[in-house]
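Input: a single structure, listed below in structure tokens.
As you look at this complex, bear in mind that one protein chain is not there, while each of the others sits in place.
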């Protein structure tokens, strides 16, 4: 294998070897996952020794399909999505060897849950304006500030964190990226109740949290660049999931339409068909993006998918409530619970309608995504900026 | 009447006196119109002696209705709309007594047609950036530059014109407003063919046109402020016409729907109904604006009407083509003609579709109108501006 | 057809009424109080409702003076609803002072029992509701879910009724041996069971009503009953448009305020052109919605023959306008608009729920098709 990127045959051989050695059904779950990781079949595009084989990323779906078909346990990817989707690629790209060795395996196994401490009440779309301060103190950094919209903070052992280490330089240049121990006594997690009634997210208050410098990711002052890796992966994760036809939000509306003829009206029919067409066109676009990635020619289309899915989810769930009529006046349950994962489809239409409102805010608002498309894809000039060169501390707030 | 604003009774008495003295049917048209002007019944809110009575503006519709009912001739307002709607209120507000006396009567009678020389190829939305130069030479100004989108330039005797008299001050402060004689040998009018195939507008090339200083309207350098009066009246004229229910662009679509059952489909039905509702809501809004004006409490709603009509006209005419199906593939006539007035409803659906595209551009683009609503009505802050304080000659172009 | 005779403005009296209601709501019904109540066992603010009824006399606006009411009209009710909508005030005004009252006014008001009930509602002594699902559109078939037996006892079920848990009096459409009728039922009569449902709109409770051989008094029967019910639904739909205007206006104002203060990228967020243009579009819809709602209220007040058209236009226009304004409010507030602690979600839930209430926009457009001779495809 040395010197040459492994291909489909190599990867499939590895899968067979793993399955031969560890019976996927009878082997204890964690033992099987450890063996899978060590066989380089966790994320095949990662380097050997870190759960991968240095193979093309597209082969991962082949591995996943084979193992699923054999009845093997998975690492509950929905439960540990932030670790897998955001922390891992960032640690891989910017971490030291020691950091990679320490964090990646337990992360992938799901033994340690990760969360993300980026957004702040005063720094949402303008994330680079963040005010959480990290001050050097010997071998440690002392961190104080407030973060918000943190999923899974209450379950997390580790967090990826960005904080301001130099307020005297322009805002993008004074940020540093850390791994934060969520068990530090200075970390306080409070549930943040949202529009749906439940508390899927948290506010996190950091008070004199001590982070050893060995948990810094990337250079001091280089945190904004490091965070771009995280954010890019976040948007890909949100917008890029593979769907079958009529998958996603359109499924429930279509099913209701088929099963409840008494609810149908001509105007709802055409609106449903429009959304069905939009959903299918968006699905085909996602499929085309994946095909581009698979042949190593990524197009700019990926940036649009999160935008498209947000719009679709909102329009479809809005229609669904109108279609349901009287039932749309009712809601399942306003109880303030703390779900670990979001399940759009298992709940009622009112929940879907409300939760989908977040799709155009979380992980980059649709407005920010349109800016990005206009500037980075279409090459239109950015707007006059007054905040790029001034020291962070001098910016109006 | 002295000391007190005339009311409905006064105005109606005047109308009766006019009709008693001049038989509306047998009196030669121009003679009747002159008598009407001199009776103060041309525009009742103008001052006495200038065609008015100093009466409330709302009473004009009472006069018009009475005279129309009596079979009196009108001054063909559509043919001389620019004079009536834009030049006249500006001359009234900013003209000297001599200018008012000289221009208003022939303008209202339709003896002299007016046009408007404002827009330039490089100064559309940013009208204040205009580059046509006017240089003082003794008692005259010598004007050179290019104007565009001038309706009726080929029929006009007079024009209202804005030109740059001082390039060394910020752009809004170096503009002066003139009345321009369209028979000056330096004025060249060229038809400008448009998307519909016809040339409704013109380009006007000005080469060393001499304008006596007595034809200046307002102070030197105050032309931007004077022009605001013109533009405000233009937008009111465009957006504010009174319509019966199902008047305007929706009429033809609704008629086609009723008369051609074979064209109907369920999806077009709901779309037509949506637009019918939008048209009716917009009509009611216009009516509400008129009622506010009539009681002397103008609301900000007027600013939105041009925006609303542009959107409606475009959506309805687009639907009409889809409804017509095969017929929508055909066009009436691409011959390059020079119409004096625009008649949306007398022509084919393709013409309506194409001509309506101009509704969101002419007289202030919909984008500029949204800026105005956001800033002047909603009070949102303007964007960072770099062009307001620099001398015009130093601006990038 | 031209509606040229409509008065689309607010009179001085109406402006005064608005001020009185607005001042009261500002004082007694701030967003924080409404929010706190959503998590409580007392979703209605009954103290506020008492003040509105007894002190301001608003429950009797539609009731003629000779029956103990204010002798006002749908115009004034529209103004009150704009303010109640702007505060998402949790009071049973729509159910009692609009729907139930209009239904009674459609009965024979010379009938002693009807007059007495109207008097009780007008005086504020009673709170009523009309026992139909809140989603019922004007022009719907007479409800078949409740039957009256020969003795006039009612049995059946009506779901998703607005304001039922606040009512002591239920007006129940039921089918009896003589055909459709409207029945008076005491909310605490034996055999009545009113169970609160979980509403999408936290500030307008709904409930399911079960009736098991409940003693009831028939107020009206036959075509008059059908007409009375339809009149109530038409009045409710037309005036709900005013409430939607109030909701939309609050959403617009709140968003403009927030964007005028919030800073990102070293700028006030409200200076970003894309957001300004969207708010300009919302503003235009709110302005147009106000004209449409005013037209419906004035037509209802005058008994204009054009009323059905103007009500359908108002609902078809105002319901989506309110939803859009609320959706933009949530979106343009960013994360804070997604939190429970910010009141934006209350308005979103009200707007979306009201879009379904008393007929969806699509239902009203379909009604319009028949009214203005734009027939469906065959």
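Note that the chains are named A, B and C in the order they appear, and that numbering of residues resets to 1 at the start of each chain.
In this text, a residue touches a chain if its C-beta (ideal position, glycine included) is under 8 Å from a C-beta of that chain, and two chains touch if they have at least 3 such contacts.
None of these values were measured; they are calculated from a predicted model.
Engineer: Looking at B:140, B:340 or B:367, which residue reaches the missing chain?
Structural biologist: B:367
Engineer: I'm checking contacts with the chain that's been left out. Which of A:8, A:214, A:337 or A:382 qualifies?
Structural biologist: Per the contact definition at the top, the residue touching the missing chain is A:382.
Engineer: Out of C:28, C:113, C:147 or C:277, which is the one that touches the chain we can't see?
Structural biologist: C:277
Engineer: Looking at B:268, B:281 or B:305, which makes contact with the chain not pictured?
Structural biologist: Selected residue, touching the omitted chain: B:268.
Engineer: So that we can see where the missing chain sits, which residues of chain B does it touch?
Structural biologist: Where chain B meets the chain not shown: residues 119, 121, 123-126, 129, 148-149, 192-195, 197, 265-268, 314, 318, 321-322, 325-326, 328-334, 336, 350, 353-354, 357-358, 360-361, 365-367, 370, 383, 385-387, 390, 395-397.
Engineer: In the full complex, which residues of chain A touch the absent chain?
Structural biologist: Answer for chain A: residues 244-246, 254, 257-258, 261, 264-266, 268-270, 272-274, 276-278, 280-282, 284-285, 287-288, 291-292, 295, 300-301, 304, 307-308, 367, 369-371, 373-375, 377-384 touch the chain left out.
Engineer: Spell out, residue by residue, where the missing chain touches chain C.
Structural biologist: Against the missing chain, chain C presents residues 272-277.
Methods note: only the chains that are shown with their structure count from here on.
Engineer: I'd like to verify one number: the distance from the centre of chain A to the centre of chain C, where each centre is the average of its C-alpha atoms, in whole angstrom.
Structural biologist: Centres of chain A and chain C (C-alpha means) sit 42 Å apart.
Engineer: On a C-alpha centroid basis, what's the spacing between chain A and chain B, in Å?
Structural biologist: A distance of 54 Å separates the two centres.
Engineer: Where the CA atoms of chain B average out and where those of chain C average out, how many Å apart are those spots?
Structural biologist: 42
Engineer: What are the residues of chain A that contact at least two other chains?
Structural biologist: Counting only residues that touch two or more other chains, chain A contributes 266-267, 383, 386.
Engineer: Check each residue of chain C and list the ones that touch at least two other chains.
Structural biologist: 267, 272, 362, 365-366, 376
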